[in-house]
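For this depiction, one protein chain was excluded, whereas all remaining protein chains were kept in their positions.
For reference, chains read A and B in written order, and residue numbers begin at 1 within each chain.
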Amino acid sequence: MSHGRAGAPELKDSLGATPDALADVLRRRGVSRRAFLNYCSLLGALMALPPALVPRLAHALEGARRPSVIWLSFQECTGCTESLTRSHAPSVEDLIFQSISLDYHHTLQAASGAAAEAAREHAMKENAGKYLVVVDGSIPLANPGYSTIAGISNKDMLLDTARGAAAILAVGTCASYGGLPKADPNPTGAVAVADLITGKPVINIPGCPPIPVVITGVVAHFLAFGLPGLDDLGRPLAFFGERIHDRCYRRPFYDRGLFAHGFDDDGARKGWCLYKVGCKGPVAFNACATVKWNAGVSFPIEAGHPCLGCSQPDFWDGGDFYQTLAIPTENVAGLAMGAMAVGAGAGAAVSALNTAKRKTAKKAHETVTIENLEKPKEKAET
Amino acid sequence: MTSDPAMDLLMWARGPGFQIATVVLLFGIVLRIVEILALGRARDLAPPKASPAQSGLRTVFSRFLPRHGMAMRSPVIHIGGYLFHAGFFIVLLFFGPHIQLFEEGFGIGWPGLPSPLIEAVTVISMVALVAVLIARVRDPVRKLLSTFEDYAVWVVTFLPFLTGFMAVNKLGLPYTWMMALHVLSVELLMVVLPFTKLTHAVTFLFARYYNGWVNGRKGAAT
Partner (left out) sequence: MTAATLERGLTALKEHIDAPVAAFFSSCVHCGLCAEACLFYTETGDPKYAPIRKLEPLRRQWRREYTLVGRLGALLGLIKPLTDDELAEWAHLIYDSCTMCGRCTLVCPVGNDLTYMIRKLREGMAASGHARKGLVEAAKKTIKLGSPMGVQLPALNAQIRRVEAEVGLPIPVDVAGVDYMVILSSMEVIQFPEIIGALARIFDRAGVTWTIPSSGFEATNVGIQIGSRDIAEEIVRRVVEAAEKLRVKYVISPECGHAYVALRWEGPNLLGRPYRFEVIHLMELLAKLRAEGRLPLAGKHDQRVTFHDPCQIIRRGGIDQEPRDLLNEITEDFAEMPDAGIWNWCCGGGGGVSAVDEAEHLRTKVFSRKMCQLDEVHPEQLVTACANCRNIIEEGLEAYNKDIEVIGLTELVAEYLAPDETAPAEGGDGS
């Protein structure tokens, strides 16, 4: 069994071969049934499926046909692919990924130039209406020339490829929400996949990068049960339904008011809550705190670094990474001084008018005497 | 779907919203203080029996305590009033994330209180606020005295507690929404403070001082 680059997804030797059932591929790859069921249990737990549904998941997965997948990479850093393929020693999720019929992937495919594009077009024609499109990277709209593949702009390629797709998986925060390319001031006019696609299901799997098992989990879910339930940001609820903050092992420190105030203070050494060094756990929806990274070894907070909230839209523009969430993003000291000065000025102006008014009133004062204590007769009688 | 309206709102609240609120709050408070003090008062030519300034300062503090027989006559207003005011300052000053705000703003922090305690205080404060609202509606005097402003100010005061509590306990809208609403509700409070009866947060100092000054110089109780 190879792994890493050597264990890259199996690219089809010949164009147009009929995809095998997933179970066959797995068996061929030497995955035992026990390992496969373990994986299904893990996925089931991750997706919060009732235990009774796990056998159904396994059955469905076993019988699923290897889907044809077209992977489009736009304005991205390849981190998402790296996350998936180089994360750790071969695992079932790795194999699941390998077992898909990856018909087109810039980084991984051997073919280049016209041959590569031909592969894409062939896959589209062959599996029309059934193939999956995976996108990583955002799409620049400011100028189509900012990012092209084989002379085709990202936008054109996406729209063209998506037309016959069963669903589109936006992998990574760039594809899901525009990500780093879209960060202020967004020089390329980057947009997310969902901004361009209409009439097709788009599943966002954000993260910078996304957790590998979440990517394969979504694929598995798609294969077994079809489209997963999504939150209002297009993310599968099964993996993005909870905040990092709520599942964080450091949460008890937050509740007790024990915080690290820096990266080398006592609190940091004692493993206290990282809220005050800018942790975005309270607003980040992801599975890091439960699934963790590198085969469950750790996750950023466990490594002593605050969560950046990378699975959230515009996380790059969410203020200082090391600043607490509720902290004002702007320094208001200058404004505050100005406001007080203007307040004092306005107060002085009103007061000048007030003083003048009082002076006038004093001047207008007519001595009250016993003669004028009463109203003129005609009124006094009422 | 590609941007998070909740986060956008939170970012607005943390940025421009907070700027606006700070500007209005400080502008308003300074304006009101100048407006009040500049009206001045006539020099008192009657020889004083006691130091007016001392009496003024004493009154600033002595009025924190319940006055003779009043707590028995208006128990809800007293208990509710104390609980709410104490709760307001405890939650404002001793909740970790709030302390962080002061740390960022003024460079000084202090230890916070455990979240469960803060939450308990929040609930107590909200109950106290509801109690004083009921007392306002049911008591003929307070009902007669109350204007739209009294009820509006109640809502504005209640919202930060409610939204904060909901955000922390993941009630209602998703956390980011609640967080944004919480910050906005506080900003609303900041904006209306100088122009409503909430100004008493600042002007009670002057009112008590003047009262102590005027009556203390006569040697009278204040």
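Throughout what follows, a residue touches a chain if its C-beta (ideal position, glycine included) is under 8 Å from a C-beta of that chain, and two chains touch if they have at least 3 such contacts.
For clarity, every value in this text was computed on a predicted model and none was experimentally measured.
Asks: Of the chains you can see, which ones touch the chain that is left out?
Replies: When the entire complex is considered, the left-out chain reaches A, B.
Asks: In the full complex, which of A:Ala52, A:Ala114 or A:Ile370 touches the chain missing from this view?
Replies: Checking the options A:Ala52, A:Ala114 or A:Ile370, the one contacting the hidden chain is A:Ile370.
Asks: With respect to the chain omitted from the figure, which of B:Arg14, B:Arg32 or B:His182 is a touching residue?
Replies: Going through B:Arg14, B:Arg32 or B:His182 one by one, B:Arg32 is the residue touching the chain not shown.
Asks: By the contact definition given up top, give the residues of chain A that touch the hidden chain.
Replies: With respect to the unshown chain, the touching residues of chain A are 346, 350, 353-354, 357-358, 361-362, 364-376, 379-380.
Asks: Hey, which chain B residues sit against the chain that's not shown?
Replies: Where chain B meets the chain not shown: residues 31-32, 35-42, 44-47, 49-50, 59-60, 63, 67-70, 73-74, 77, 81, 136, 139-147, 150, 195, 197, 199-200, 203-204, 206-212, 214-215, 218-222.
By definition in this document, only the chains that are shown with their structure count from here on.
Asks: So what's the Cα centroid distance for chain A and chain B, whole Å?
Replies: Going by mean C-alpha positions, chain A sits 38 Å from chain B.
Asks: Which residues of chain A touch chain B in their complex?
Replies: Residue positions touching the partner: 176-178, 191-192, 194-195, 204, 232-234, 243, 245-246, 254-257, 259, 261, 275-276, 282-283, 312-314, 317-319, 323-330, 332, 335-336, 338-340, 342-344, 346-348, 350-351, 354-355, 358.
Asks: Across the complex, what residues on chain B touch chain A?
Replies: 1-4, 7-8, 10-11, 14-16, 18-19, 22-35, 38-39, 96-97, 100-101, 103-105, 109, 111-116, 170, 174-176, 179, 183
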